[in-house]
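Structure first, then comments.
Note that this complex is displayed minus one protein chain, with the remaining chains in position.
Going in written order, the chains are labelled A and B, and every chain counts its residues from 1.
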Amino acid sequence: MNEIWAGIQSAFRLIIALDADLVEITLRTLQVSLSALVIASAIALPFGTWLAIRRFRYRRAAIATLNALMGLPPVVVGLIVYLLLSRSGPFGVLGLLFTPTAMIIAQVIIITPLIASITHQAMRELWAEYHDLLISLNTSQGQRVFTLIWDGRRTLMTAALAGFGRAIGEVGAIMIVGGNIDHATRVLTTAIALETGKGDFALALGLGFVLIALALVVNLAIHALSRTEREGTW
Amino acid sequence: MIRFLAAFVMLMGSHLQAETLKLAVTTSFNNSGLSDVLLPAIKADTGLDVQLLIVGTGQAIRLGEAGDVDAILVHSKKAEEAFVAAGFGTHRREIMYNDFVLIGPSSDPAGIAAAATAVEALQRIAGAQAVFVSRGDDSGTHKKELSLWSAAALDPQQFGPWYKAVGSGMGASLNTASSLDAYIMADRASWLNFGNKRDLGLLFGGDPVLFNQYAYLPVNPARHLHINQVGASRLEEWLTSGRAKQLINGYQINGEALFVFNAVP
Partner (left out) sequence: MTPPMTASLKDVVVRRRGKTVLGPVNLDLAADGFTVVLGPNGAGKTTFLKVLHGVERVSGGSVTWSLSDAEARQAQAYVFQSPIMLRRSVRQNLAYPLLLLGYEKAQIAQQVAEWAQSIGLSDALDFPAPRLSGGEKQKLALARALIRKPRVLFLDEPCANLDGRSMRDIETLLAAARQAGTRIIMTTHDLGQARRLAGDVLFLIKGMVHEQGPAATFFAQPSTAEAASFLKGDIVE
């Protein structure tokens, strides 16, 4: 109990003092996770929607695979990305290992199936509702995907936020591919792991509270942005 | 929203990089806090931005083999010599040493504080079957521990459940020992810097067999063209300089010196 209290205090100290290291780590955390979110959403939203409206032979298998990929263990993803990006690996020439880019790649792999799967489920319902109308209006495949994404954007935002939550809280994969290098690839979760290792629970917990606050702020900010639209809730 | 994010990402991605050098070091080195003193000095004297990858010796050596770092700073002589012999590193340069100590519950149920040698201390722990936490992660500290068991004519494979190989870094292992009230072997620096000691105390140390030699090994540029060879030799020059000697020998926690500089200039 004392340690939790000390953690809260140290979180306040860090935030009030605008600790330079904390600001740097926090910005990097946002940079990595938001980049991963944007890239993963750009892939997963259209793909999940397409999967909901398109009938093809291996559709069931594709959906089952997608749902299975949702449970990918981050540590394994990290290890595989590490081996691929290592100087001795197939993409070693790119020199990406231990850079924020490598961390973004790992996070994209981890959260894309999650976002795509939630998207698919939400879009399947909406498609059942819109099916007859959109067919009747002679819409192209692209127009259908766009209409569904636009009209389902609130649900999709939830999908994206779920992905963001998973990305920003992830430590196993980015520790491996990022290396937790101070001033280069250290983010909040890896810093927490490091401070825990040093037995400095107060600082670790303080960083943990900063992480939680950050996740909340991003969620609230996105919700607030979406609420500025005129239509209100349906 | 998307435009905002894109701008943000670009802004963050565009900051320039100084000359960097990737150095794999052991957790014990980093946990000692010495790196926080050395890195700024290195940056000031040589302009090198040293990026530390804090891993166990086993992984540090793998990183060097794969060419993912420019040099390694570790403490496991046998593995280091094999590394150089296989051509992964150009040479091995001894920099400094610290020492390992035996930590345990202050009540000392196995009575190791009275032991004459480290080997005897371990024999007493095994005899009492007192709970012992082992790193179990193939690190330099772990290898050292195993060599001591073998010197004591004991085989950890045969130990009962009192011997716990946790497979973690120094800090995490110390956390485990602290919550189990267990014995553990740690480097002195990590121990002094450790913030969660609870009932644990330093029970045994000083046996020369516990000395822990750190060595610097640049990765062989003949194997990996992208290696920052110039930077690696500049760092080596600095690590063996008088300035490094002064900083390393002068580094203290609670009035105790942790490292002894022993590089041959």
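Everything below uses one rule, namely that a residue touches a chain if its C-beta (ideal position, glycine included) is under 8 Å from a C-beta of that chain, and two chains touch if they have at least 3 such contacts.
Since this is a predicted model, take the numbers as computed values, not measurements.
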item: Partner chains on view for the chain not depicted; value: A
item: Selected from A:9, A:65, A:143 or A:226 as touching the chain missing from the view; value: A:143
item: Selected residue (touches chain absent from view) among A:3, A:21 or A:129; value: A:129
item: Where the missing chain touches subunit A, by residue; value: 126, 129-130, 132-133, 135-139, 143, 147, 151-152, 230-232, 234
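Keep in mind that, in the parts below, only the chains that are shown with their structure count from here on.
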item: Subunit A-subunit B separation of Cα centroids, rounded to whole Å; value: 33
item: Subunit A residues touching subunit B - in the complex, by the definition given at the top; value: 27-28, 30-31, 34-35, 38, 86-89, 92, 95, 97-98, 100, 179-184, 194, 196-201, 222, 225
item: List of subunit B residues in touch with subunit A within their complex; value: 1-2, 5-6, 8-9, 12-13, 20, 22, 27, 31, 49, 51-55, 65-68, 169-172, 174-175, 178, 193-197, 224, 226
